[in-house]
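Structure incoming, see below.
Every protein chain of the complex appears in place save one, which is left out.
Right, subunit A next:
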Amino acid sequence: MSDLSRRPDDPAVGVAVAHESAALHVTGHALFTDDLVHRTRDVVHAHPVCSPHPHARVTRLDTAAALEVAGVVRVLTIADVPGVNDAGVKGDEPLFPEEVMFVGHAVCWVLGETLEAARLGAEAVEVDYEPLPAIVALTEAIEAGSFQGGQPVVSRGDVEAGLADAAHVFSGTTEMAGQEHFYLETHAALALVDESGQVFVQSSTQHPSETQEIVAHVLGRHNHDVTVQCLRMGGGFGGKEMQPHGFAAVAALGAVLTGRPVRVRLTRTLDMTMTGKRHGFHAQWRVGFDDDGRLLALEATLTSDGGWSLDLSEPVLARALCHVDNAYWIPHVLVHGRVARTHKTSQTAFRGFGGPQGMLVIEDVLGRCAPLLGVDPLELRRRNFYVAGQATPYGQEVRHPDRLATAWDQVIASGQVDDRLREIAEFNAAHPHTRRALAMTPVKFGISFNFTAFNQAGALVHVYKDGSVLINHGGTEMGQGLHTKMIQVAATALGVPLHRVRLAPTRTDKVPNTSATAASSSADLNGGAVKDACHQIMARLAEVDAGRGLPWEELVREAYFSRVQLWAAGFYRTEGIHWDSTVMQGHPFKYFAYGVAATEVEVDGFTGAYRTRRVDIVHDVGDSLSPLVDIGQIEGGFVQGAGWLTLEDLRWDESDGPGRGRLTTQSASTYKLPSFSELPDELNVALLEHAHEDGAVYGSKAVGEPPLMLALSVREALRQAAAAFGPEGTSVDLASPATPEQVFWAVERARGADPDHVAVGSPGIAPEKPDPSAPRLHPESERVSREAVGHESVEA
């Protein structure tokens, strides 16, 4: 057992405790960024002027009429930017664009004494546009060859040889829609300038350090001139990893120019119209199985819909490619990836970060091919699991694959799956208009940032003279319980009760150069840093104590009077990971998180309406740091994933009409999230036992993202239920999201037994090969500017 993972006796980690802010949440006392407006004097409100065109050149911008509107303070335009006019890190996201790239792109921002004045001012701004051709649908982009960024390839073995050896070859296409984050708290920032000219920005951001950097470069100032604080977020889910920067920059720019606090807060419709979402993907695939249904070869081309700018599309794509295998051993693999450029919002991080899209491809392949192979889908999946000694297509050994089998068997046992399969068959035989089905899917999800530099964290731990402890770390709280876990880590490392430890809000002037709170790894990283700081303090206290076993307060007091430092800055970096993105090979993940879900659904044949009857989950969180938090993440992730795969239906106007490019589901009344009624009738979650993870803090594992993909079992259950309306052995294609309408059409296809969605036979239809001269990813592809990309290409 490693030092990092070893737990002392009676640790505060592993105890089920409520969220550290629970009492504040339930009483309405917990403050979110926009709540601060009501505690701040003389606030100026900002409202954007949004493009009605998906793609156009701005030929004239006249703000005079806006300035005539009562209460309008100022209009922020490109002319006001003292620094770099860019809201991103790649140089392709102008904060004030001269060429608008999607419907809703903000051309300028109006500041008003009231939000009403700012809104009316924005209506009064005159903008002339010269409309340009726009690409909206992902398939249009593929046809037009509209791509951006690097085009990575994951390759192992000889896929042609593998397919030639295969007894069964199938080819098909899989498409899946994106997903709106719909964090309940929309984007918000509040900026002010202090007496010395320092800019202080309160921002609902998952990445305060990057928000700080963007604000600084827009203002033409140094990072030390800008402090960003995030009290907490009302949900993030990846949607506040890159997207908050521009809004914070607008607030900061306004504050600098007016000398007053400036508030930016998006309404739900603005948020949905202006900010990026989960990437929709398109995949072409060709797959070979042996006579026993074992996967031999997979060739695929995955194209993501990146929207108008690169954003995080490259690393999202890289993770999708690294998760096409999910839990399955595939000897020969050739997977190409590319990012389409479309005139939509800039698609971005969303819980799972490409992993869900990659896994959906292989689960879709297995779900469609199982009936054609004549193998039960449960058996087909189980038969293809990784076993010890095997490695992923990108060359990382799959450690602990036995956990997959253990979890699978545990779900079968605790979920009484065998009995229920019989009951389902009986039910289906007795009910002409209703079908039930049970599907199980596994998850194997890699933990760490693919981008190696992000795998570091810092913390600041103060022990005050009275023995109370204040901790600060680089991670942000968005509901995932990170702060709760960090308090538990500190209490464990210091050997004090939980109530002695208090956590201070995340601020860039406390811990600098932090990574995004993302990739599920913030407890691993910040936990390592908090623990390091605590250990430094404990080492010093041990010398003071000299084996006397003094009570905490006494020891701390004595240490102070002995002039011993009672605070420490902690640091952690993940060891043992390496990644070469140019060839997509290496050991990018510290470990894999595993899980298995069994989902039973019931589908109504008249309407396609369905409900989830029962879900059983066994999930691997290592030795849990905080079981109540972890179970909450598993359940919440599952339901959110089920939302993506079922009722969350992003619709863009792809017509040639005047609304082309508009998101037609840009409000809560048209974009439906899972509500209370989508909670499965029965939801059983168990944490995998004996799951100590030697490489992570106190033996735990990351939990934020992996459970989302357990929801693929919902989609597979719906597919099987729809197929059950057809003859035995029907293979059915199911659109994603599987709305009741789409399930209905699947039922109709099953009744008509239309198998044309899969081409059967060798050599099959080869996926389109990307342009060989296209740039590949490169080690810095996540972080570099467009100029650097060009430079790199020249070298290549």
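By definition in this document, a contact is a pair of C-beta atoms (placed from the backbone, for glycine too) under 8 Å apart; a residue touches a chain by one contact, two chains touch by 3 or more; residues count from 1.
The working rule: contacts and distances are computed from a predicted model.
J.: One chain of this complex is not shown here; going by its UniProt record, which of these names is it: "C-type cytochrome", "CidA/LrgA family protein", "Membrane bound protein complex subunit mbxM" or "2Fe-2S iron-sulfur cluster binding domain-containing protein"?
T.: From the choices "C-type cytochrome", "CidA/LrgA family protein", "Membrane bound protein complex subunit mbxM" or "2Fe-2S iron-sulfur cluster binding domain-containing protein", the unshown chain carries the UniProt name "2Fe-2S iron-sulfur cluster binding domain-containing protein".
J.: Out of A:376, A:509 or A:741, point to the residue that touches the absent chain in the complete complex.
T.: A:741
J.: I'm checking contacts with the chain that's been left out. Which of A:133, A:197, A:389 or A:432 qualifies?
T.: The missing chain is touched by A:432.
J.: Name every residue on subunit A in touch with the hidden partner chain.
T.: Touching the missing chain: residues 18-19, 21-32, 35, 38-39, 116, 119, 123, 181-186, 232-235, 237, 267-269, 432-433, 478-481, 605-607, 609, 611, 613-614, 628-629, 631-632, 635-640, 647, 649, 651, 664-665, 667-670, 672-679, 681-684, 739-741, 744-745, 748, 751.
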